[in-house]
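The complex is shown incomplete by one protein chain, all other protein chains being positioned as in the whole.
Going in written order, the chains are labelled A, B and C, and every chain counts its residues from 1.
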Amino acid sequence: MLRRTIIRILIFCLTVWVAITVNFIIVRATPVDPIAGILGRMASKGQSVQGGAEIVAFYRDTFALDEPWPVQYFMYLRQLLSGNLGYSLAYFPATVGDVLLHAIPWSLGLLLTAVSIAFVVGNLLGALGSWRRAPLVLRGLIYLSMTISAVPFYLLALILLYLFAFMWPILPTGGSFTVGSTRDFSLATAIDFIRHAILPVGSIALGLVGFWALSMRGVMTTVLDEDYLMYGRVKGLRERTLFLHYGVRNAILPQVTALAIDMGQLISGQVLVEAIFNYPGVGTVLFNALRTSDYFVIQGVVLFIIVSVSLAMLVVDLVYPLIDPRITAGEAGR
Amino acid sequence: MRRRPATVPLIIGATFLGGVLLTVVAGHVLVSPDSTAMFSAVPNLPPDAAHPLGTQSQGRDMLAVMAAAIPATLFVSLLGGGVAVIIGTILGMTAGYFGGVVDGVIRTAVDVALTIPTLAVLILIGASFPVVSLSAMGFIIALTAWMGPARVVRAQVLTLREREFVRIAKLSGLGGFRIIALELLPNLIPFLSAIFVNAVVTATAATIGLEVLGLGPRQTITLGNTIFEALYYTAMWRGMWWWWAPPVIVLVCLFQGLFFIGKALDSIANPRALGATT
Amino acid sequence: MTALLEIRGLVVGYGDAPPVLGPIDLDMRAGELVGLVGESGGGKSTLSRAVLNDLPAGANILEGNIALNGVPLYPVQPQAWRAIRWKQIAYVPQAALNILNPVRRIGAQFGDMVADHYGVALAGEWMQKVIDVLTAVRLEPAVLRCYPHQLSGGMRQRVCIAMAMLFQPQLVVADEPTSALDVVSQRLVLQTLLELRDKFGTAILLVGHDLAVMAQVADRIGILFAGQLVEYGPARAIFKEPAHPYARRLLQAVPSIRVRSDLPEATFPSEADRQHWSDRSIPMRLVGPNHQARCETQ
Partner (left out) sequence: MMSTDLLAIEQAGKTFGSGRHARPAVVDMSLSFPSDGARLITIAGESGCGKTTLALMALGFLKPTTGEVLYKGIALPDLNRADFRRFRHKVQAVLQNPFETFNPFYGVSHPLHLALRQLGVAPRSREGKRLMEQALEKVRLDPGQVLERYPHQMSGGQLQRVSIARAMLFSPELIVADEPVSMIDASLRVLVLRHLVDLKVRDGINILYITHDLSTALQISDELLIAHRGRIVERGDPQEIVDNPQDDYTRLLVTSVPVPDPDQRWGQESVPTAS
């Protein structure tokens, strides 16, 4: 148990280190001086660079750009460890950290809501659909959700956006609040907030439901073939007991692992959905940074995504033994 | 008793993909390929007889754009998916068959790569080195899709390796690589075809994703670039549905087609995973 | 004396394909241990699953019936079956790693049975009963707190026997209960079954492939070949005076642990032999007291 945890944490550290190093290499591997190059590119696009000189000076100092590579690498690691991701070029003097801090709660809320809805609905749908006496309507629903989930989130987002904000304009086209509204703790604010979240959450959840339903159904069909289910049935147990305690309880375990594995894909998809709805999360920050070549924000967001996905997977992996008695009890019993 | 459960999804999948290809044919028949050029037509025209899918703001004919974009996108997807499967298969087989340290290294690499959201890395690469050619895009995209094949192939090889027929082949004097090629590979063919389709799906999603963010090959017309431009020039807000809808619909059909074919191949490769309802 | 279990003209098949089993006529008395042997695909498992109303998907009873205490079990009334299951006919499965729910403690799995059949929680009197059956199979009550993978194969199999005996059914069907166990555990499991039979008067239908095991525990032995019951009689009569050619071959193929003897010449049964053994036109006839076989008169 302890061994497994340590190995898992080591893999986490390795992942983060690889990500950070790749980041470092990519920046240095670009043929031009990163800072000058970026400022130059921005200037050529006609964007004003407030405090350009200060930024250059700051970077030369903190990242020791005049020193040889190993020193640069060391300085870079030290800055990162102290949480310093640099300045935003577009919003100077805001730091990348500030920009991220504003965006993270939005992204996290969006992700958690969508994933929880989809995980519960999808698994329930898949489990029920694999059970012997599932009604035809349910099976049709599963099939529908499965075909929908074959389409990436961002395309679903475009389609939903057109359907519910343009063709049939019942929902806002983007943002998180109506522009100019006062954000107080009133019911109207809450409704406004929810109305803005429906489409982004919906396009992610809709894309995920079929995915979970499909894989749950796959796992359930193997579970249904298991000896313990046959034995339970011969024992004359009720369908409900068999379904919940013998079927779903066993099938949900591999689903949780799958949740961890697909986290990376999930977040990649969310980035685009946020950008399409102009939702003020990390994805939109990234999208805007790409448009303005705000290089350090791009770098910061990418690092942040990698670290948080790794962290999420680490947590799932460490929590998993708690729900699978074969791992914990197995170790204790020996 | 033995029904081929794969037939129906295979037909549905082929129909969707057929529809996508038909668009290309229609484009070549109905409009000149030169109509993809800027201002070869009046901009912002809704669909009519001369421009069956209308024109966009830079005066390109949308049907001609689609006829050019679909092959370009398919090229990137197939190249990316194919390279990913080759890399994944080689790594998976090596890890699974030889085990030990080799396996440990490859498995850790796969685990680490799976943890890293690939789109994020692609964004970083795309932002640092502007991608110029479709082939370059294909190879970069392959970096996002090799882990799945490597995992699946490794797992398959691990179970096959313990099968007694491998021992018998060893007793007949076959060496490691010949055992992989002669005894293991033939049994993996159905798996590999299913894996390939899945890799193409992953590759397509990643390509389009990058392009929609504006990080695609700049000078080329692709489905993703078309969507990016439509969004950039606020086509939806201007009511120009003929600009953004065709690439979206073609992509939806492409993904549906690949989904159904992948499902059919999956059920051939792994009959146990078949749902009771199919 | 009426039989506990009567099987009359039972035919089982998949759709329109030729039947895989039957017609079978067989009866069991209360408290009796009947052994069914035969090669794989011979129909012994299909027969036991018909008794349990747990035929594999697609298989159906085409003709005949099974009666328990004179009451026909088919056609099946789902509600009535839940009442018969486990209270009257229980089951000891083949020892498989996954026969018990891997993510539920043994105690909870006993609890499921009590709750679903009697609608009460596992406590008080019921808890005492569970502890009693566990003691009867030589297990500590502590196993109730264990997960299945924490027990050895032999222990899991004894848990299954305890589960089968909890409601003191009249009949227990045991399908190859020891085929996955080593001989030491096999002996323990079989002797436990015998003790419980003596204690509760439960009849046991034991399905197996090992004639030597049957010699140790069975009162009567039925031999199945190609879906037919070819011989049925008291264990001693089967061993001393086998009548059917397949039964004779089967016996010849059982090596003894006592005396070393020469192995028979390696002649494999020909297609013609197999055709002849499964000839349905030959009726079952009495070849000795209580002993019948499907063979021509000598």
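Note that a residue touches a chain if its C-beta (ideal position, glycine included) is under 8 Å from a C-beta of that chain, and two chains touch if they have at least 3 such contacts.
Just so we're clear, the structure is a prediction, and the values are computed from it rather than from any experiment.
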item: Shown chains touched by the chain that is not drawn here; value: B, C
item: Which residue of C:S185, C:T202 or C:Q228 touches the chain not shown here; value: C:S185
item: Residue touching the undisplayed chain, where the options are B:S133, B:N187 or B:T234; value: B:N187
item: Contact partner of the left-out chain, one of C:R8, C:R29, C:K87 or C:R249; value: C:R249
item: Among C:A17, C:A57 or C:I257, the residue in touch with the chain that has been omitted; value: C:I257
item: Interface with the undisplayed chain - residues on subunit B; value: 163-165, 167-174, 183, 186-187
item: Residues from subunit C at the interface with the omitted partner, ascending; value: 37, 39-40, 138-139, 152, 154-155, 182-188, 191, 209-213, 215-218, 235-236, 239, 246, 249-258, 260-261, 263-269
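The criterion applied here is as follows: only the chains that are shown with their structure count from here on.
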item: Highest C-beta pair count, chain pair; value: A-B
item: Subunit B-subunit C separation of Cα centroids, rounded to whole Å; value: 54
item: Whole-Å gap between the CA centroids of subunit A and subunit B; value: 22
item: Centroid distance [mean C-alpha coordinates] between subunit C and subunit A, Å; value: 54
item: Residues of subunit B whose C-beta touches two or more other chains; value: none
item: Subunit A partner contacts - residues on subunit C that touch it in the complex; value: 52, 54, 81-87, 90-91, 93-94, 96, 98-105, 108, 112-113, 115-117, 146-147, 149-150, 160, 163
item: Subunit C-touching residues of subunit A, taken from the complex the two chains share; value: 226-228, 230-238, 241, 245-246, 249-250, 253, 324-326, 329-330, 333
item: Residues on subunit A engaged by subunit B in the complex (per definition of touch); value: 11-12, 14-15, 18-19, 22-23, 26-27, 29-30, 129-130, 132, 134, 139, 142-143, 146-147, 150-152, 154-155, 158-159, 161-162, 166, 173, 217-218, 221-222, 224-225, 261, 263-265, 267-269, 271-272, 275-276, 286-287, 290-291, 293, 295, 298-299, 301-302, 305-306, 309-310, 313
